[in-house]
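Shown here: the complex without one of its protein chains, the others still in place.
Just so it is clear, A, B and C label the chains in written order, and each chain counts residues from 1 on its own.
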């Protein structure tokens, strides 16, 4: 039941934080923006192979670290703080679905590659499922899909008859086309997936349940990334408020600035507590996980947008320049907010959970 | 098209303001609260007979001042500022409905009494119409109804067959019962009207159109009262922020207080402009009146609640005492917000108007 | 401490509570203070609690406590969560004056007052707030003037909870007006039954009187009344205020509070207003906010248990709690819809919600305004520069205070 991180978790957080500072500082993101690459291959190899982040929730039998969701949340918080671009979220969601399905064959075939980072996998889920499966072939369009253009395998939810299924689709499959989009968030790579009679392998297991879990996992993972980025944007602003002077005083001495930052810190503390709770619930209280993850996501989403807005505004003119990192956080905040269900959708979902519970 | 008040309107505003200060200061409201009376009969006689406020929108042929809606808005703003308790709004809405119906007989019978203030009339409208008219008798319940317990005549909208009608009901009619409610707003008198086979006289004319106008008129009238009260609550707070010291300074010197008051003043200015526009629209642009009145109401409602909340909070402990007038405004703000359609209902209505227009 | 001893303490608490304490009911709890009629019963219950070894769990044995650790205290709190312990009148004494006397009081004070406090024999209140001081607590004007070994107390306090049934109070008064405001304040113990003490109920916006004004007219404080040192009372007051903030902030609102998600969603279902999508979302957001505030309180407690000082983050809890209450008011207004106009009209559930809405803006000020909390968070949590206060170096008697010196 404890919310506070234990010593091991703290240590792990430190190691990820060091990794971000040393191997993937924000200057790396500027390189990606200039080159048009979705992420740095070497950074990804270090994250996955070196730190093992790609296999945190994957059982040891498939080559994963089997470290659990609390540790995953810790890692994503640090990566989010650094706006590290990688296919980790895509692969984690794909792994989450595979783990909740009941397809030993697919698990054995895909999880080891996801765990090692060699296989880029993604889950083609966005809003309501509209792809149709007809006699084993899939037709429809899904957007936005994380790392769609880099994925070697896509897990595609599709409607078949009266029910829903999850299908494994190879990137090279005939009839599949992927169009990369100019993601608003420079640290995110997304694309549109079009399926025109694509052969998909149906995966065994309760697809509705697995996809429900994927949405909860997306909430947890995004909340972690958002909380990390929220904290980083806020810290950047607080530090600036200490050194920037106006009217003969550091601007942080003015209540107009001080109180706004205090409000944001308060929001951050609440969102932080909610995230810790959701991560614990994933490991320890599965029945409460959906509600806890929705609470974490709802607690952080709009507050992070407000924080990123403040980061631009309280930096004054300089916060509006391309060279300053404030806009990276602002774009990230707005984009994160819309992924896998915006705040309104999350509240609708939470309300349903509460009324049912 | 001019929004600014002309000299005549300014002068009229001054005279109503003086009337409130001299004849119905807030001490009078304290008397009502102690006595349980809904309003002061003498104040009402001076308002109606002396100042002619009860007949502002009533044509001269029925004994009214025929002064129009701009002047009505000016008067209600000042009365709202002083939290003056009276049956003016009830009678004005009843008059508005009568004027938009096409029943010369009823107009001739009722309007002179309303104009002189001798007849207390009210409109039994609250939310959707649910009273049913069956063979000339009315059955149902309406709440809250303004000055229900004091009204000599009630105009009751009711469903008859597929349509809607407005019925004139005498206070003494058999089967009619009125229960006064302990209104949250100490300056308002409301009650529940129950009709159990009450004989009602159907009024000729387009009832749906007349009731639509009544809702717009309610928006205009309430927006005016709210704006006046908003201004008074804000002014009270600003004055206090000038004379109350903390940490060696007037509290208004602190940005935490100063900026909150500046935001409220900004909201007030916008709501004020919107009210001026709505009042002009009522007189000059009937096709735009519904939207203009909804904009005025939406602009003032929540902002006034925020202002009244600030009035309590920025007065510190003293603003929470029964003796201080802050709570009178807060209760008024919350109650006004819910009368004749809360902000959500207003926004729904406005959206419909905009989409249709 | 051994883990085993905590477990056995917990077991003992569980069975004692089951046998002796009333369960928390799901029904609406009465708002505000216990009625005088209940005070005797509360004294009795506190005595039973004491006899069973559950009063003053972490206080030293020589002053009537149990001499145990935070672990036992938390274990008891967890076990007691499902019970409505009738000990409200002791809440302030045991939470604020008690620990302060324990830390700063003389040996004689500790021996004289603490055991009786724990046994429920004497009820305490805290006398800090003044009409002219408000948020700027340190600008208080109640004065204590030395008269031989004794002191003569004059002035007025306000917003004093429980003054009407208190036997003693911890009061701060100005003992040197010629030095800057923080340096001339002393904390005293005052006998609330002494001649010259007048307690008057204070009627608030809701129409009820949950607080008091207390007047001191030449009240004689005997020798030995000073807590800590003369003119060093502000340090003690700061500790008390900080405790108060953490307490207010982390209490959370019970499920049964009229402004809780639980209550409001039930009311929305009954009134039909919850069918509106936006109202339903606001309720869900209220749930999320309520839960996150509660979780943050839990996190602070866990950190405290792990030996980390929550420090100024208690102000985060206090601010979050006050803002939760205000946002709950907005949700309540949406849920009530037109029902708010008629002021409840006899429906007790609606009445309770309306009274809570009316009370919230005022209550949010108690324990320090939001502005004060934001200053504390900005300066002590975020490390932002302080406001260049003009009042820190100025002798108190040259300072603008309240609304007195401005006309």
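Observations on the structure shown:
Assume contacts are C-beta pairs under 8 Å (C-beta built on N, C-alpha and C of every residue); 3 or more make two chains touch, one makes a residue touch a chain.
None of the values given here were measured: they were computed from a predicted structure.
Among B:13, B:241, B:282 or B:305, only B:241 touches the chain that is left out of the view. Among A:18, A:45, A:209 or A:344, only A:344 touches the chain that is left out of the view. For the chain left out of this panel, the touching residue among B:15, B:46, B:139 or B:255 is B:255.
Only one of the listed residues, A:19, A:230 or A:330, touches the absent chain: A:330. Taking the whole complex into account, subunit A touches the unshown chain at residues 126-127, 143-144, 181-185, 188, 190, 192, 243-250, 254, 256-257, 305, 309, 312-313, 316-323, 326-327, 330-331, 334-335, 337-339, 342, 344. Considering the complete assembly, subunit B touches the hidden chain via residues 2-4, 238, 241-242, 249-250, 252-253, 255, 257-259, 261-263, 265-266, 269-274, 276-277, 294-295, 298-299, 344, 347-348, 350-351, 354.
In the full complex, subunit C touches the omitted chain through residues 276-278, 281, 388, 390.
The definition used in the following text is that only the chains that are shown with their structure count from here on.
Put simply, the chain nearest the middle, going by average C-alpha positions, is C.
Chain centres here are Cα means. That of subunit A falls 51 Å from that of subunit B. Subunit B and subunit C have centres, each the mean of its CA atoms, that are 41 Å apart. Annotation for subunit C: residues touching 2 or more other chains are 371, 374-375, 387. Touching of two or more other chains is recorded for residues 255, 259 of subunit A.
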